[in-house]
Each structure stands twice: as C-alpha cells, then as structure tokens.
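All protein chains but one are shown in place.
Order of writing sets the labels: A, B, C, D and E. Residues in every chain begin at 1.
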Amino acid sequence: MRFDETYSGNVFIKSHPNYEESTAVLYGMPMDWTVSYRPGSRFGPARIREVSIGLEEYSPYLDRELDDVKYFDAGDIPLPFGNAQKSLNEIENFVKRVLDDGKIPVGMGGEHLVSWPVMKAVYEKYNDLAIIHFDAHTDLRTEYEGEPLSHSTPIRKIAEHIGPKNVYSFGIRSGMKEEFEWARENGMHISKFEVLEPLKEILPTLAGRNVYVTIDIDVLDPAHAPGTGTVDCGGITSKELLASIHAIAGSDVNVVGFDLVEVAPIYDSSEMTANTASKLIREMILGWVK
Amino acid sequence: MRFDETYSGNVFIKSHPNYEESTAVLYGMPMDWTVSYRPGSRFGPARIREVSIGLEEYSPYLDRELDDVKYFDAGDIPLPFGNAQKSLNEIENFVKRVLDDGKIPVGMGGEHLVSWPVMKAVYEKYNDLAIIHFDAHTDLRTEYEGEPLSHSTPIRKIAEHIGPKNVYSFGIRSGMKEEFEWARENGMHISKFEVLEPLKEILPTLAGRNVYVTIDIDVLDPAHAPGTGTVDCGGITSKELLASIHAIAGSDVNVVGFDLVEVAPIYDSSEMTANTASKLIREMILGWVK
Amino acid sequence: MRFDETYSGNVFIKSHPNYEESTAVLYGMPMDWTVSYRPGSRFGPARIREVSIGLEEYSPYLDRELDDVKYFDAGDIPLPFGNAQKSLNEIENFVKRVLDDGKIPVGMGGEHLVSWPVMKAVYEKYNDLAIIHFDAHTDLRTEYEGEPLSHSTPIRKIAEHIGPKNVYSFGIRSGMKEEFEWARENGMHISKFEVLEPLKEILPTLAGRNVYVTIDIDVLDPAHAPGTGTVDCGGITSKELLASIHAIAGSDVNVVGFDLVEVAPIYDSSEMTANTASKLIREMILGWVK
Amino acid sequence: MRFDETYSGNVFIKSHPNYEESTAVLYGMPMDWTVSYRPGSRFGPARIREVSIGLEEYSPYLDRELDDVKYFDAGDIPLPFGNAQKSLNEIENFVKRVLDDGKIPVGMGGEHLVSWPVMKAVYEKYNDLAIIHFDAHTDLRTEYEGEPLSHSTPIRKIAEHIGPKNVYSFGIRSGMKEEFEWARENGMHISKFEVLEPLKEILPTLAGRNVYVTIDIDVLDPAHAPGTGTVDCGGITSKELLASIHAIAGSDVNVVGFDLVEVAPIYDSSEMTANTASKLIREMILGWVK
Amino acid sequence: MRFDETYSGNVFIKSHPNYEESTAVLYGMPMDWTVSYRPGSRFGPARIREVSIGLEEYSPYLDRELDDVKYFDAGDIPLPFGNAQKSLNEIENFVKRVLDDGKIPVGMGGEHLVSWPVMKAVYEKYNDLAIIHFDAHTDLRTEYEGEPLSHSTPIRKIAEHIGPKNVYSFGIRSGMKEEFEWARENGMHISKFEVLEPLKEILPTLAGRNVYVTIDIDVLDPAHAPGTGTVDCGGITSKELLASIHAIAGSDVNVVGFDLVEVAPIYDSSEMTANTASKLIREMILGWVK
Partner (left out) sequence: MRFDETYSGNVFIKSHPNYEESTAVLYGMPMDWTVSYRPGSRFGPARIREVSIGLEEYSPYLDRELDDVKYFDAGDIPLPFGNAQKSLNEIENFVKRVLDDGKIPVGMGGEHLVSWPVMKAVYEKYNDLAIIHFDAHTDLRTEYEGEPLSHSTPIRKIAEHIGPKNVYSFGIRSGMKEEFEWARENGMHISKFEVLEPLKEILPTLAGRNVYVTIDIDVLDPAHAPGTGTVDCGGITSKELLASIHAIAGSDVNVVGFDLVEVAPIYDSSEMTANTASKLIREMILGWVK
C-alpha cells in the first residue's frame, strides 16, 4: 500500500529498490558537529534526495540514462548527535560492509570529516589507492583548537594514512601557511585555485589506479554553491566542476568510491546548491559506475 | 540494508511499517493547480513529514504516546500535474480503499480542493456524516473565474452533496457576500471569526454523529502560519486550534476521517507552519483515533 | 489597449478609475530617508497595492462591499530622494488639493514623518481636529541626533501644532522618558501598551469631532507585522487592530482622513504585513468612508 | 490626477503611453499552471516591471537610449487560473491583434508554454519564420504525464508546426534521450551547453530571415538566475547572454517578435533575476526594435 | 582612536565600560554542539548585542532607564568547538569569578546546556537557591541518544543537584512521558502550557529566596520567536513573557543571576527574536538588578 518511491524524494531519483542487485550504494552521513563556523550540513543528504526528483534521467553530457546503472539508496546512517568518534565508527562499519559486498560506496555529507572513515575503509580494500580531492580548503590541519576530530582535518588524516604522495587536491584557495608547507614538504599534490587544467594533466599519471574522489561542494564559488557552511569567493563554476567529472569519466582511472559533502540547505538560495549536488551525483554515477 | 525509516523524515514520525495492522492511514495529496493566488502547497506533505521528526512522541495535553496508536504512512498519492479532475479521481479511489479496509483516512494537502473527493468517499460510507471545517475562508464558491474545480469551492460541493445543515464552519473571516448569504439561506452553520467558543457550543449537538474534520491551516493567523498560499490577518492562535482539537477529542462525536491542508513551505518562516502542522496531526491522531 | 487595472496590483483593488467621482483618494508617500534604524518603507505602498488583489471585496465584519465606496488611487507621490523638507512639501501640496476637492485623503507610507504635512493640511481645513494615533512608539521627539525632521518626531509636531490635548495615542510601548513626561505634563493622551479598551473609553468623548487617524503598523506585535523598520515585541494582535477600526466605525466621530505607514516589504515574512495592511485599508475604507 | 507612470513600476520603465504610436508592445502572460516542479512564474511580469525602474535608460553596449524607441506596455493579459487551453487562446488572440496592427510583440512569462500561441500567431504572419530558442531544456516533449499542454512541450509544438529545420536551440543541457534523438532525426538545430559561439556561426545562415526569439531565463546558470522554477547548473553567465543579444542585433536577421519567460520572483535572491530580465528586455528593445 | 562602543552593537547598548564599577556582568556562551535538531544558537549573543542598539534606553513598563544600572558586557566566552565538557568548564570558571567579585551574572546562549554550569556555580554561592525556568520543553532528560551532555538535560542536572523541589518550570508543552512522571514523582514544579497565572501564584511562596531565572526563548510561541532551533506551537506571547518578568520584579524574590538562551539568528524572520531577546534583557536588568 506504500506508493512507489522512485520519484518520491525519499530516495535519490530512480534508485534501485534492491540492495543485492545494485552496483553502487548511496548513503547519507548527516553529521555537522565539528564545524567551526556555520553548522547545518546535517540536513544536506535529505534535501539532495528531495530535489533529485527534478532531475532529468538522461545525461546529454555522457549520453547515458539512470536506467543504465543500478544503485541502491540506503538512507541516512543513524549517527549519535554531538559524538564525533562514535559517528565515524558507524560510518566506517557501514562502508566496510558495502565494500565487502563488492559495491561502490557513494556518500553524501554532512561535514567533510565524514570522508575520513570512508577513505580509510576503501584503502583497506585497495592498497594502491589515490585520493582526488576537490575543495576550497586544504583540510590539512592536525587539529582545530585542540580537537583532532574536526572538519578541517580529514585530508591530513588520509594523507598520513596512505602517504601524502597519493593525495591530489584541486581548487584549493584557503588554508594555513603551515598546511601548504606541510603539503609541499611531504610531496602531496595541491593545485591552487585551478581545477580542470591541472586535473587533465594529472589524470594520465593515475592511469590504471584505484581512485577515491571526495568533493567538498565549497570548491564551487559561492555564486554557484551558497548552501554550504564556509563560503569562500574566487572559486570555480559548476560548469567547470561538471567538466572535471567528465574528465575523470573519460580517463583511465578506476573510481572505487566517491562522496559529495558540505551541502547545508539553510543557506541555500533557490535550493540551487542541493539541485547542483543532485546533478553532480547523477553525472558521477553515470560517468564513473560502469 | 535500508536504514529504519521511523525517524527518517520520509514517513511521519513513528508511523507503523504495516498497513494491515494499522488503524489509521496517512497520505499526502500534493496538488495546488487550481489556486488563484500563491501556489506551493504541493510540497506541503513532504515537508510536514520531514519536520515531524522534531516532535516529541508524547502529548502532555492528552497524556498519550504515539506508540499507543498504529498509523501507516502511505506516502504521497501520485497526481497528474495540472489536471484537477484526474487528480481528484486518484484521491477518491485511494480513500475508498482505505475506508473499505476499515481504516481512518488522515490526509495532508495540498490545496483545499483535495478534501472534496475524500469527503465524498467518507459520506458514501457514513450517510449521517457531519463536516467540521476550520478555515479563514468560506470556500463556498460555485466556481472561480468559470472553473468549477477550484480551491475556493470544496465546502460548497460537500454542502450541496450532504446537505448544508450538516456542515459546520469555524473561524471564517473572508468570502464573497453571496457565499455568506447562501450559507445563511440554506441553514449551513458558519461561526464568523471565532473558533473555540462556538465549537464548544455546537459539539454537544453532534454527540454520537460520525464526523469528518477538515482543517485549512489558514484558519490560523498569519503570525502562526505564514507558510500558506493565502494569508489573512485576524485569525486565531495555534493555542486555540490545539484547544479546539482537544475539545473534539473530549466530545462525543465519532471522528471517521480528517485532513489538514494548504501548508506551503516556500512561504514558511523558520518552518514554523510545517512544524505546527505536524504537531496538530500528532494531537489529532492521539485525540481522535481510539 | 491597456488591460483593465482593477485587479492588476498597480492600483489598490477595485479603486475607481475616475478622480472626480470619488469620495476618497489613496496615495503613496514612498519616503524613508530619516529613519534611524532599518530603512525600506519606501517600497511599502507599491507592495500593499500589489497584494491587495488577494483581498475579498466583501467585509464580513462590516457587511459592506468595496463596490459600495468610490475611491481613486492616485499612485505614489514623486518625492526627491534624500531631501526630507522638499518631500514633505510635495505631500502637503497634494493633500491640500485633495481636501480642496472635498475628498478624504487616504495615505500609505513610507516612514511616519510623512503624516506630519498631511495632518497639518487636514487641520487647516478642520480646526476642531483630533488625532487618533496607533503606534508602538511615542514619536514625540523634538529632533533625532540634531535633525528636527525625523521619523520619531511627527506626533510631537502635530501635538504642538494643534494642542497636545487633541492627540490620543494608543498601544505605545517605547519612547524616551522625556517624551512620556512631556505628554503627561501637556495633557496629551497616551494609552500605554493597550489599544482597544482605552479606545472604547475615549471614543464617546470625541463624539461629533472631526478626527484624523494615523496607524503606524508597528503598533502590531512583530509576530503580526514583521515587515517594518523597528520591530518591538509586546504589541497587539491584528485581531485587536481590526476591532479597533470597527470600534471607530461604530462610534460618532467623523473620520476626515487617515493613513497607514511604516510597511517595509524587505523584512516581511510571507508578505504578511503587506497583506495585513491591505486588509486594514479595506476595513478603514468600508468602515469610515460613508 | 494620477501621477505619471513612467517611473512607477506599474509599466516597464519609459514605456510609451500611446499604443497607436508605438512600434513594439509589451505584455505579461502570468500563467504557471502546467509546471511540474516549482510554480511561481505567474508573478514574473509584474516584478520585472517593478524593478525596471532601477535601470539606466541608456545602453553603453548599444549606444542607444530608451527614448529612441516607442514601446507600449499593455499590462498582464487576464488569464483564467488553472485552465491552460483558454489561457493560450487569450494570448493568441491578443498577439494576433498586435501583429495585425503592425507592431512587434514583446512578451514576458509566465511558464514557457505561453510562447507556443505567440509563435503560432507570428508564423501566421511570417511564413519564412525561424525560431531562436535559448533554454537549459529541450522543451521537446509531446506531453508530460499524459498532458499535451505542458511547459516542457512548446518547442516541440512549434517545431512540428513550422518544421524542425527552422528551429535553433542554444544552451540546452537537460532533456530526455528521446527529445535529443527526435531533434537529431528531424533536422532541428540544438547547440548543447554552449550559446554564443554556435550562435555566431548560425546567424549568417539566417541572414534576411524573419526570426522570433524566445528566452527561457533558465538558460542562465542558477548563480545568475536563481529566480526560476527549474534551476539547472552548468549554464551560461548573464554576460554571455547579453553578448548573444548583441550578436543578434549586429546580424542580418529581422526580429519580428520575442519573449522572456520563466522568471519566478519567490525564489529570487536579491531580485537579481528580475533585474537581469529587465536589463535583457532593455537590450532587446534597443538592439532589435529599429 | 577607537570610536565609543556604547551604541556600536559590539556590546549590549549602554553597557558600562568598567568591570569593577558594574553591578551586573553580561556574557555570551556561543555553544550549540549538542543540539539534536537545528543548530545555530552559537550566533545568538552577537546578534542580540547588534540589534540592542535599536532599543529605547527607557522602560515605560518599569519607569527606569539603562543609566540607572551599571552592567558590564564581557563579550563571548571563547569556547572550544564541538567539545561540550571543556566548554562547560570554561563557562563555570568565568561565572565563578563574576560571583566571587560580587556581581550578578547575566548570560546569553547558546543552547540551553550552557545554563547548567552557571546554575551550579550560583548554587555554590547561594545554597537556598530556587530555579525559575521558562521553556517549551522539560529539559529533564538524563541523556540524549547516549550522551549525558545534551541541550535536553540541563534542568534534570540542576534539579538533581539542588533538589527537584527547588525547581519551578513554566510554559512546558513538550517532553517525554518519563520526564513529566519524574517531575511529578520528585516534587518538581511544572506548570504545563501556562506561565503568568501559575507564576503569580508561586512567587509569594518564594518570598525572600535567592532565585536564578533561566529563559529558553522557545517558551514563546514560534510566531513570536521563530529564531530558535526547536519551534513548538501553542506557546505564549511576548506580552505575557514581559508581564512575567515584571511580576518577578514586583515580587519579593531576590534574583541572583539569570540567562536567556536558544536564540538562533539564521531562522529569525525580521530579526524579531533577537530584538525581542534584547528587550527582555533590558527589562530583566531594569527590573531585577537593583
């Protein structure tokens, strides 16, 4: 007696009703308790699903339809309010199971710290892993005001875990001097300000590698993504981010998981950011999940 | 692998997962195509569910908990955009089935016209039916600019269908002169401006009757319900509307169905109206569904 | 070839197309250059007209229709930006002509200072004039930071001009100590905090008098009128203000002009304040213009 | 006694008071009843006029002033709420009269479906007509959920009516697979994603042709036009759209009519979209109306 | 060379520049990391100060001026993001020093949990302490989803600390069944739904007692306080809350400290809630600080 949910906004549009048959698994990570500035990204995943029903099911960029891929939407992982460590554990456990079942994890945040346990779990499975990271911010702090679990630390954690040389950041325009120095001294790749051009140069060097892609929506200029906690001018357009997704799709890397984080609906003019996030997810699914 | 939906916002909080075992059935009627002024109530039901997770499960007004009632949330009825007649047919068919299964229909609008097919279906089952109607507006037009299917006509339609003497409107503060005259001449009960006091006087006269209650959220003053299409000052407080619900709960009428309509999230400051709607629904379920 | 403007929102709903035949004349005074806090009321009159088309043409409070009164809408008086004195002169000249033509001036603000030249012009015609003033604020300053032309001075100006004993303020909940003292010492009538009850007591003492009524929308609580420059909690409901208008309508005073000021659309949730203003104007026209 | 309306916001800035003397005729088509996603464009034309008074009267792009062209603003065509077919008939009748009088029709929407009767009427007069269409969407559906009158169908209708080879779409980034295929198979011209460059290539091929131009404001990126029903990232800038208008102005096509549709004020941050629409209309009038 | 800050909005209006000479000390507690629903109250104290400059310096309710009291504004206590325990320690230490210096602490939240260390510190000094608590919520949980530090627990903590019989809650309309039962079984005073009337009855029984007052702004109806994390309809008006403050001012209790919490600017229509909060603080300072 429950109406079909395909276009309900309760699940990402056209997501497959069956977990076992699916190749990819979407899940929300509604956590924002470590953000230093404006909270609100806990409501991101629900809003992205809600507006996804406004999407067309066909991508004229990739000439592929959502019917061509089977992806399951598991909903939001229940997380304990205000407890960062327990929340990260829940996320890690869930993603491990998804990976064990041979499926591609597709995460929606939430603050960027949620990517840390995911990337750790993915690395456990793929030990040649490289990280492609789109962000306005370095996210390379070791702690924030004494707290090692902070939304400004996830890239540092994964870089130390898998080796800084395997991490590629694009579009970075903010960070502490120490963060940029650490990256430079440790061989991490940071493309300051620019995204598409350096990405096109780097992709051939990653051919054949297993890659996890994490997109902080604030890599976009605030004009294109006002609905996020930390707006920072001087960013790229949504057109360039779409082209970057397509560049990865057209390359020889093997995307084994990805996420899009930091969408905060309360600051979102015209639900623009949530709409953009849903289109980006459609393109990543159609472009990266074979 | 789908996370439990009890607190997901995809369904009304604590709604029962099983249709057959449930006493009441919630459903959304996401239609706003006949509104003459500001559209947007099509998104009402989804937002009411979303914010319902902020509710406490216990009512200190009624000393009863949501666990004490089994209600199923069927989701939004899929309706064809822009086609009013087909939409009303879909609603009527669904509600008939709910009634045939011996369950209480609990509707969420959408524009007020959606109540018309519901009330018709309920009357088919209960031919002693009386209607209790809370609204700022008479909704007694026969047509609006030539269109007989309009959000300003549902009460006229049901009044003509079941007899005007069986319809009781409360809080009415806007309408055409002809509408008020028609009501007076045909014995329909209109309580102008006031709600709780006239309701308390009328309830004893309805003792033992089967009653359908339809609440247009604009019976509240715009201060209490900005999130609706047609704001009209001079209305009642949410406190008075809660007390009215409790007055019905404490009376000897038999509520056989009810709805709450005209919540339009786009105009809603602080999601106040959606929150209020979700609390009103909780109180109606706890007070009226035995 | 111009479409009829009766319901266009360019003029107040149902305003009469002909000046000569009209009993009352509406006009906007789009000035906000002396406000000390949040500007924006210059856009008030246009927005009130725009939303007025959502009004019903019949008042169930007064059992009268807009067709029963002929009122012309002259549009907004063109005012020189930033020049208060010239603006006041323009207003005064216009209102004098309206009065000379034997018509009732109905003004829409704009900041409250615009009422000063209007009241002066009305007093020139009716030298027994009394002022009824609804406001959260005393508006009895002699100057604001050195400027004698300020939105906090109009009531002081008119009180000194026609004698403080002829001025009756209601709902006042903010002002300087000196303002309250000046009123008390000079026999001006201030009803602190309350509106309807003291008004009912005073109206019989004004029987037969010519009266000008000026409503600062901030007499309403911010819950009922968020769209204004200076919100001040502890105010009255729109229900009480409607009842106050009806009390004047039912009294023996002779309303020779009136205005409603300080509506600022940019702060207006759900266009609630503009809608309320348009309904208040409808009730004043139907109740006060014979 | 009515104040001059040239700068009132009731008419488009500087519009000519006399129909007969005018070369072009502006009119609003306040209809949004077939939209599948977010309604609200019915209020677009009024808001565009309102903000037009903030425009400069001179175009530094074209070195021409509004005084150099005579255009009349007829106001909004009165349309029956919720009845698409009757609404389209009203529009068609009005535009036919404008064309019969030898004037250029300049429409403001409203949803995109309103362009269909206009283009049909224009084709009746100019049987060599070509359509230039700026949009994020193909608008080539034959129906939407069973309804042939839908805001996603107008280009299909005109393409079938005048022959697909005479229709040129630019900036398209969303649509069904079937729509793109139909266009390709039937010789319709679709420039995916890009606008200015393909336009510059195509314009010479249209030299001497009578052309109708229809702009769906969502061809702009949501960053530049949040105030519309269906935001879709990856769009062009307002700078590029201005340049496209100027490219047409500098070409040898003969623009015989044009419109701009889908502005929805309720979603519009800072009234940016309405302001942009009013500037685009100024440039089109100055550039295309000789 | 720094401009005087009295009216800058950087400090509460008219706050005294000198700590030593002051009788009361204002401070902000910008913490919201344990809230389960909508975060944002961390920005409350700054916005309350900012809008306080719109206040009149005189209270017509109390016939007293801000110049009659010396209060220092210490600014916001620097708190470590996301670490509740450390934050509470910082608050407790600061308040202890204020109390040691013989001054009255006046706190601005921030989530309600911040009141817990304050009340603990106050109790250390005044062991006959009673708590007067205005709130929509019981705040009597022992933990929230396993976390004992939660914004739904502060009243339970202080009740267990000083004895439930010494705690008086007013306006409560939401909570778990267990919370209400615990209160009843342990002799805590809860006035459900109502505020002013029960307060007037209880105040005489507290004559001579030292009292700490904590106001959760959500005791107000959402119409009056939309700017808060958890809106809950059926609340009181700002007029009633003002009257309650004045009732305490007129009683024989000795207010030794107070706070106002849960103002969240991001949800605040027209900055109404921040304005109301600033006026409430003015009245509390003028009424309670002798």
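Convention: a residue touches a chain if its C-beta (ideal position, glycine included) is under 8 Å from a C-beta of that chain, and two chains touch if they have at least 3 such contacts.
In this text, all values refer to a predicted model and were calculated from it rather than measured experimentally.
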*Which visible chains touch the chain that is not shown?*
A, C, D, E
*Where the complex has a chain not shown, which of D:20, D:65 or D:201 is the residue touching it?*
D:65
*Which residue, A:231, A:248, A:274 or A:289, contacts the hidden chain when the whole complex is considered?*
A:231
*asked:* Just to verify: which one of A:27, A:81 or A:267 makes contact with the chain not shown?
replied: A:267
_Touching residue (missing chain; options C:36, C:142 or C:254)_ = C:36
*Sole residue of C:1, C:62, C:247 or C:266 that reaches the chain not shown, by the stated touch rule*: C:266
*Mind pulling the chain D residues that touch the left-out chain?*
54, 56-58, 60-61, 63, 65, 221, 223-224, 226, 237-239, 242, 269-272, 275-276, 279-280
_To test your reading of the contact rule: which positions on chain A touch the chain that is missing from view?_
37-38, 172-177, 180, 192-193, 221-224, 226-228, 230-235, 267-269
*Using the touch rule from the top, list residues of chain C that touch the missing partner.*
32-36, 38-40, 42, 80-84, 86, 144-147, 149-150, 266-267
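Operating definition for what follows: only the chains that are shown with their structure count from here on.
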*Both chain B and chain C are touched by which chains?*
D, E
*asked:* By residue number, over half of the contact pairs should agree; on that basis which option among A-B, C-E or A-E is the same interface as B-C?
replied: C-E
_Distance between the centres, which are taken as Cα means, of chain E and chain B, whole angstrom_ = 38
*Distance from the CA centroid of chain B to that of chain D, rounded to the nearest Å?*
40
*Scan chain D for residues touching two or more other chains and write them down.*
38, 267
*What is the shape of the graph in which nodes denote protein chains and edges denote touching chain pairs (line, ring, star, complete, other)?*
other
